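Left out: one protein chain. Kept in place: all the others.
Showing chain A:
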Amino acid sequence: MDNQGNRLYLNFGNNNDRLAATDRTYPTTPSTFPQPVYQGQPGAAQPSSQQGYQQGQGYASAGYFQQPAGQYAGTQYADYSSAGQGYGQPPSTAAGANNDPNTGLARQFSNQNLGGGGPAAAARASPYAGGWGQAQGQRPRTAGGQGQQPGYGAGYVNTPPLPNQGAEPGYFAAAPERNPDKYGPTANNNQKKCSQLASDFFKDSVKRARERNQRQSEMEQKLAETTDPRRRESIWSTGGRREGSYLRFLRTKDKPENYTTIKIIGKGAFGEVKLVQKKTDGKVYAMKSLIKTEMFKKDQLAHVRAERDILAESDSPWVVKLYTTFQDANFLYMLMEFLPGGDLMTMLIKYEIFSEDITRFYIAEIVLAIEAVHKLGFIHRDIKPDNILLDRGGHVKLTDFGLSTGFHKLHDNNYYQQLLQGKSNKPRDNRNSIAIDQINLTVSNRSQINDWRRSRRLMAYSTVGTPDYIAPEIFTGHGYSFDCDWWSLGTIMFECLVGWPPFCAEDSHDTYRKIVNWRQSLYFPDDIQLGAEAEDLIRSLICNSENRLGRGGAHELKAHPFFRGVEFESLRRIRAPFEPRLTSNIDTTYFPIDEIDQTDNATLLKAAQARNGQQQQQEESPEMSLPFIGYTFKRFDNNFR
């Protein structure tokens, strides 16, 4: 066992100078983590496709192992997503997806707002789209396609590769033409699940093995640094216990009953966020529970999945940490770190405006946070004060916490197209309605602003949400890129200094129109004095995408004179302007819980079902229902905070 463990470590490529030795152990390759097999055309798996095999013989040099060992971590996921596409779809589709200016490498928080439809949109929808489509694509009816068979044998088998001599006929049972349609819908549905679960299994296993080996080499480094036997024993046993606890955690099915609800700290159309405490160890978390049927009805599944993915993947101090996800028949649960400082929206409601110094701090931190998200390959697309949380020290973390916010129709291009055609979501004959967008807001409109401010939280919890911070190019459906998040930053900065967002209006339709016509509607009130540099920064963010600062990367923003003197590298270590004053680790002072209905819908729903005897033992476990496969996630360091 020890040998194997050691070999595993050697193979891993985190110690490059030892790779040569590995090579000797493995006649095949240095990097040995299982990877998905690329397949142009699965249909080629016909005995007749001999050319395919011949081509395949050179695979060891022809990129069978796609990555140099050292670069493994960076590219693994990309591989999987592209494998998903490559799997079932004809190459032309995949190429189209890659050429799409809107995607690039970006995996987005949400996948709905992909106007146009058509194959490119479908391919772009998500890395998982390929996987879903796979079932169909994988069923070519034609035999004998010329696929690139990976060509077993070439580098692997002890016998040297020989020229292809051709199959000796008749040895093997003939392969019939594949015909998935001979089975019913249940089988075909199970086919999708099975395929998805199998690829998820290997993907997760590889990721875990990679991380485990990383930890092991870190441990060995620590062991090498000391000769004190007691210290060494303690390093060893701590390491072993941590790994063991994690394995136990993986085996254990989590359920909401394992947590005590302390308070409900957020509520929305799709579920709620609760402050909870784990019964076994008393640790505190924020638990987001989402109603499956609602998610399904409102077509939010891809989004939920994308969010789970980014949160699961990221290990950044700028992104709220997701510890685990689990599910039961009715809900999806996300167990996240609890950030006691509340959010920027609550702060803005409380203070109305910030000084320029305080604004500088938050905006600088948000720049770093957005940069971190972009580095993960994601476009947030929904940066707004509700999604900017403050941790114990008062520093910023991004999330999609405000339930409704990330999960509303905001990402549905059709919704905006409808709005564009004048179908407002609100009756416009409201007697009190003053067409706010026709008069520019000034301090004299304070009462209206206060109305707006009061309705703000309600808005945040509604299904529709606020479009206030969204860049115009997202509405118009002509494509957008990473820089749309910098627009949002500009609007937040405006709000911090002015007291309301620049395109604030009475209903979404008006806001929307103002955003699209930003050249006319962006207006700095005369009675509020902004520094020239602050105004310049705002104007270089709230502008058309071509000229927007940050288009070339976050460094463009960091270099702006407004941030002169800001040390970005150490920003997170300095003291924040507002540090939450907390009395305990379950203090919810900074959450507007008075405004939140404390009814625990999940519990009510469960109780109602129990009364109706609906709690029938399901034959199928909830993880197995197709739309939610692969949702469950377990982070290693969950146990060891």
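As a convention for this text, a residue touches a chain if its C-beta (ideal position, glycine included) is under 8 Å from a C-beta of that chain, and two chains touch if they have at least 3 such contacts; residues count from 1.
Everything below uses one rule, namely that contacts and distances are computed from a predicted model.
Entry comment: the absent subunit's protein name, as recorded by UniProt, is "Maintenance of ploidy protein mob2", drawn from "Dynein light chain", "Mediator of RNA polymerase II transcription subunit 20", "Maintenance of ploidy protein mob2" or "Cytoplasmic tRNA 2-thiolation protein 2". Within the whole complex, the absent chain has one touching residue among A:251, A:519 or A:581, and that is A:251.
For the options A:240, A:282 or A:393, the residue in contact with the chain missing from this view is A:240.
For chain A, the residues in touch with the chain missing from this view are 1-2, 4-8, 11-12, 25-29, 31-37, 42, 45-47, 49-50, 53, 64-65, 135, 138-139, 149-150, 152-153, 155-159, 162, 164-168, 170-176, 178-180, 182-188, 190-191, 193-195, 197-199, 201-202, 205-206, 209, 212-213, 216, 219, 223, 229, 232-233, 236-237, 239-241, 243-245, 247-252, 280-281, 624, 639.
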